[in-house]
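Structure incoming, see below.
A single protein chain has been omitted from the complex, and every remaining protein chain is retained in its original position.
Up next is chain A:
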Amino acid sequence: MEMNQYLSIFIDEAGEHLQSLNENMLKLEQAPEDIGIVQVIFRSAHTLKGMSATMGFEDLASLTHDMENVLDLVRNEKLKMNSTIFDTIFQCLDSLEGMVQDVVNGGTGKADVSALVEQLKAIVRGEAPGSSAAASASASDKPMVATEMLLDQYQLSVLEQSIDSGLSVFHVEVFIRDDCVLKAVRAYMVFDLLEKNGEVVKSHPSVQDIEQDKFEKSFSVYYISRISQEELTASILKVSEIESVTVLPVDRSVLEELDQSKEATSQQSFQAVRETAAGAAATAPSGAEAAKPAAKAADAAPRTAAAGGAAASGRTIRVDIERLDTLMNLFSELLIDRARLEQLASEVRRGDLTETVEHMARVSSDLQNIVLKLRMVPVESVFNRFPRMVRDLAKSLDKKLDLVITGAETELDRTVIDEIGDPLVHLIRNSVDHGVEQPAARAAAGKSETGTVQLRAFHSGNHVFIEIEDDGGGINRPKVTEIAIKRGVITQEEAKKLSDDELNMLIFAPGFSTADKISDISGRGVGLDVVKSKIESLGGSVSVTSELGKGSRFTIQLPLTLSIISAMLIKLGSEKFAIPLSSIVETAAIRRDEIRDLQGNKVIQYRNSVIPVVSLAEVLNSPDYREDGEAETETVIIRKGDKMAAVLVDEFITQGEVVLKTLGNYLGNQKLISGATILGDGQVALIVDPNSLIK
């Protein structure tokens, strides 16, 4: 299908619109009166509807369409937002997300949305509590055409065409007798009759509602009829228990009127948009010039900001990550050629050649920075789903919660970003469920009823830190210890030796859960250990600090990027290897006579402890180097957790950033080698996995 090429664009954009819908709905929940936000939401919903319809995802389109109807009333101030409407729209967003996800997974994006559509329609009709007043007020000033009987463009054109082709169109209103017991049955009989002699274009209440008895004593339809007005009236009246029926012929002029009344509504909204825009435009310059925070300027500020945000998001393009990888590969080729050119230039010794090569070197190092930065993505793309998640969690747990996000602009490698989402979800759920207490308990402890979960991201050195901090109950260490002993994670004796921080880390042990009750949010005993191993597989680490009664803080440390690491290049005879700097404690030269033999294992004394000595040449079967003959050997001290080892090497070459590459699928996972890198001379150097050297 030729639509396929647009599918990925659709998926990306639908995701963005849903995200923006979620975000703005949350904002609106904080400020339900701000029509500016409603406008933004409306536009997103509208675009999403258009996209879905174009791509043929009808369920998506129909649900967004009804959402739009609700939002339309809200932005025209005919309807006030209330918690029912918020919940319904949030449910719709979830359902939409589900459908988009289905499309992502190759599905057709179909889902049963009729229940939600009905809820939305009920809201539009003003049946939801607290909204009826506003809706009926607007309906009252247009006597014949009630708001709820507004026809959409499609229905209007159907009626128009019917009139043009000589069929008669009627507006039929049927009143059922007060003493009728089975209204729905009578209504059904009327519909049956109508269907026999023509076509019902629109009915109010909807056919489903009528079937389910959800109407008072009357209902009305727009009807394309094959029989005359008199015949129609007579035949409807033949149905028992019908009190009266009014059949009004509908002609072109009535239709135009209908169309105009709809036009008027949208005209009104356009007006509103224009005013908002004008207001923002007018206040922005004055605010900049005068810098006096007048009340009006402050009022308009959020809108201006929203407009600015939209402009910023338009300045990016989507690039397939594979293209970036290709770019990276091509660039490393270029670096190799640069090294060769530099070599040649130094041999040829011609001034202008040397100059040109130097200039090229400078340009290419700038280029390198940019190429590397291209892979970096703000963590925002992961963080932005959390406000919604925390809101829903808090609701389902009856807790009051604020999620404070800082540092969302911090950048991380795309590959890390893709993987870090799930562990974060887990930790945040953990904080919300186990950390923050119920409002009553919080009040009793003298804290504000609303708990706070802080989500922070920041750079430090070569790492990015993500912290999740709650002001809840903190980790109950005696309880943790007790459970850990009961579950066989540690023994009584071991427990006595552990520090507070080490006790805290017990919650990351496999098969551990401190929750008294199992909830569906967290606490099945699987989880935190998975979080830990996931983060470690990304080359990061996780730790936790906690104070009883005051809260806990989880800190995740991640490498800036997975594609580039700092490494020490070493030599073993003719071969070169790289050792990741993150595992190296220090380098040293040790004398042969310092190495002792302890029951067949070679060890050395290193700062008050005895650590094993590993001969890298022996482990890697080096063809042309053994350190045996040397009086003094270059040594790298490496660390894995709290274990250390001294690794004997031939020679240190240099340390620097290397581009990490895989060895390819054919060789699969090697135990000793974690990957490869390409050196300046174009040769491949293998990266040693230091963890495999420590037993």
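Rule of thumb we're sticking to: a residue touches a chain if its C-beta (ideal position, glycine included) is under 8 Å from a C-beta of that chain, and two chains touch if they have at least 3 such contacts; residues count from 1.
The rule we apply is simple: contacts and distances are computed from a predicted model.
A chain of the complex is left out here; the name its UniProt entry carries, from "Electron transfer flavoprotein subunit beta", "Phosphoribosylformylglycinamidine synthase subunit PurS", "ABC transporter permease subunit" or "Chemotaxis protein CheW", is "Chemotaxis protein CheW". Note that of A:Glu29, A:Asp102, A:Glu575 or A:Glu657, the residue touching the chain absent from this view is A:Glu575.
Only one residue in the set A:Ile556, A:Ile570 or A:Ala685 touches the chain that does not appear here, and it is A:Ala685. Among the residues A:Gly106, A:Gly446, A:Gly629 or A:Gly668, only A:Gly668 touches the chain that is left out of the figure.
The missing chain lies against chain A, touching residues 328-333, 575, 619-621, 623, 661-668, 670-673, 676, 678, 682-686.
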